[in-house]
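Excerpt of the complex: some chains, original placement.
Chain naming follows the written order as A and B, and within any one chain the residues start at number 1.
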Amino acid sequence: MKKPFTLLLAALLAAGAMSQVQASGPYRNPDNKNLSDPLEGTYPVPYKLPVISEITAQLERVRGFIDRATPSRIVDKQTGQPITDFASPIKTAIVEPSPNNFGIMNYEMGVVHAGLMNMRALTGDARWTALTERHLAFFKERTPYFRAQQEQFNLGRANSFVRFIKPHALDDAGSMTAAMIRARLNGIGPDMSAQIAQSGDWVHKQQVRLKDGTLARNRPQAWSVWADDMYMSIPALAELGRMTGEKRYFDDAVKNALQMSGYLFNRQTGLYTHGVHLHDRESVEFYWGRANGWALLAVSDLLDVLPKTHPGYKKVLEQHRRALRGIAQRQSGSGLWHQMLDRPDSYLETSGSAMFVYALAHAINQGWISPTNYGTIAQAGWAGVSSRINAEGGIEDGVVATTLAGDFVYYYNRPVSVDAMAGYGPVLLAGAEMIKLLNNPQVEITDKVRTYHYRPKAQ
Amino acid sequence: MKKPFTLLLAALLAAGAMSQVQASGPYRNPDNKNLSDPLEGTYPVPYKLPVISEITAQLERVRGFIDRATPSRIVDKQTGQPITDFASPIKTAIVEPSPNNFGIMNYEMGVVHAGLMNMRALTGDARWTALTERHLAFFKERTPYFRAQQEQFNLGRANSFVRFIKPHALDDAGSMTAAMIRARLNGIGPDMSAQIAQSGDWVHKQQVRLKDGTLARNRPQAWSVWADDMYMSIPALAELGRMTGEKRYFDDAVKNALQMSGYLFNRQTGLYTHGVHLHDRESVEFYWGRANGWALLAVSDLLDVLPKTHPGYKKVLEQHRRALRGIAQRQSGSGLWHQMLDRPDSYLETSGSAMFVYALAHAINQGWISPTNYGTIAQAGWAGVSSRINAEGGIEDGVVATTLAGDFVYYYNRPVSVDAMAGYGPVLLAGAEMIKLLNNPQVEITDKVRTYHYRPKAQ
């Protein structure tokens, strides 16, 4: 009984060439109690019915990691000493550097808050959002200080609060806007409505757009449409719609969901290309995993709050189903997805994979897709993603920040790092949604002939 | 910052991990007599014009392996001692366990008989079917005993002859029905007509069907259509048609060949998905190698006996040609096919590969496809398949029994084993058909510029 992959694994184990996390395989499925079953193999990830208590413990570790990685103190960057006098700003005051270089106002943190709030909603346990409350309270308390620093010293991007005080791109505004609105609607943290207004205004009014109203960038080339920007705008617009009840926000969110998909989604491959340069549409397509994750998360967030009566609802849902199917079809044999989704010789990447597990499980839980064809994909995806959570709660094998580039060498060789912040929120979202799926009263899960079947309960 | 592939290489180099079998390559093509030809490389499999005496010797070894693996004695499962008194049944009587867990009434054995009968027809040598005669004689002789055991003890699936006495799925009935009819029409073994009637009736009348008449399963989900079931039904129906001359059997076989292909075959990829769940057709597709093999074998067997005048003949042939083309296009660089046909990072699997070699070579021999584009694919396929026959006649790297599952982690990680019975019949079929192809008077084979060309003789 030989399998190339098993041999490979054996060799890797022998050579001791794997991270602590991954070295714990190969795994035998513990749900099969027959230890000498010749029809049971081993797996590169813990293939089994996920156990809620294990997921919860894993997410606790992740939460702890993020908590330690995001100090909320102000220090003097020259001395490293905490600032205690906030009466008048000094030029060298900064937010205390994160040991992992996590920016607490960065868009990646908006996803973290989403995941934590989902865990709180699921468990009723307020400890999940203590971090959210701490961050928001810090923002609320210290924004005046950094605003004063800005007025006095005009530090630009060197001002630690620049994203809130003087946003200059969707990256600065959209994701945290959505997070702050969700916190507000759930009564978590202080009243951030002033900041919501400022950041939301950037998204809805100030970001550059194409003539057809599509949110765009004028860098690295004028004009570009990025899949990442779907997440940096659509959830914020959707949440502004929910918060205010104003239809114009939903209209804008729907328009961008459909138009950006129009520019970026390839119906033949079922995938989003990372971005397009508008002055040459005959583009090579780069199916970068995380870009697809941002697109799926964005559309999913929109569908969560968009009134079913909105004229665009059906089209948005159809697009989401198409994209989910394309993603499901590309899962690797380890449950994770590749850095380049259509390239099996590119590495397995965690942040995109976590986004896909969330999007698939959530779509089942919301009734947008059937559990039959997607439940096991989500479960196998979680087997892969969860194997990348290390003992300290760090997320392994997530790719670092990546720009819209024009060649495959760049994408294939982007570094991965436990400090790659973009994977943390998605892992929280994915784990929380898997718990929900395992508890979903509409879904029946059976363990049969060494694998699993998800189906509608009504069946 | 890790690159999985580089790590993998480093680890393998360090560990030097290779099985004995794998070390037997690389091969140089012995048909090129110029030993210092700089334009001749080496191959991972024995790339050369196959030699009939070598194929025959390989198939002899395989036949011997199966013979040793399929005892036809009745023993007491508590003592292991042979039963000698067949006057009245005892509860613990079973067919003597196979050292390789080969079930002599299993569907895989129907394919073995097909292969052995083909070798007998090709060589005129009755030793090829001694095993078939032994098995059938044993079935004929002992069915009354196990029928009595069933009536007295009602052991259900624990009765060794349950598949014949009380079939409950296509797996129990179709493949052996086809084998028994072929044996009967060739005058091999005893008269099995009673069993043919019972097993055939299951296929034609008792198996569950969709409303449109398509043969289906209600497990693991209601309703499912499986590619495997094409082989578990269509050849039996086709042979019933040939044996009885009754059109209704051909009609049923044709209907299922076309309708099951309609559910399962993707014209864009040219491949069959393993199965579909009827209540959600928006399915992820799993191009499992052996499932495609079952489909091809089934349709090929139908075309062998279907009158050309049947109104469905042309459509069935068209579907077969489409599927053969899809398969040929997916061959790997070692001549074998991958466990997942569209996934080059899944392992090379023997049973599906052998089925494809048979289906391609047979279609050329029958004049369904041209030798020009498929002869070399079949030959290269046999180079791969034959390299998996070990010294004892065991088939290496065949995947064990595999259910219709819903995620890629399951399929990629199914174990392979010399005890995986499903590869044995296909290897016999493939080898026999290659001999026929090499002897085919309609086909001209030339060895030219370090490779081979097959073409119609008339050319």
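Just so we're on the same page, a contact is a pair of C-beta atoms (placed from the backbone, for glycine too) under 8 Å apart; a residue touches a chain by one contact, two chains touch by 3 or more.
Remember, it's a predicted structure, so these values are computed and weren't measured experimentally.
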With 2 chains shown in place, count up the copies in the whole assembly for me. 3
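Just so it is clear, only the chains that are shown with their structure count from here on.
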Per the C-alpha means, the centres of chain A and chain B lie apart by a whole-Å value of 45
In the complex with chain B, residue positions of chain A that touch it: 1-5, 7-8, 10-12, 14-15, 17-19, 38-45, 47, 321, 325, 328-329, 331-335, 344-345, 347-348, 369-370, 372-377, 379-380, 383-384, 397, 413, 415-417, 446, 448-456, 459
Would you tell me which residues of chain B are touching chain A in their complex? 1-5, 7-8, 10-12, 14-19, 21, 101, 219-222, 277, 279-280, 282-285, 340, 343-348, 396-397, 400-401, 403, 405-419
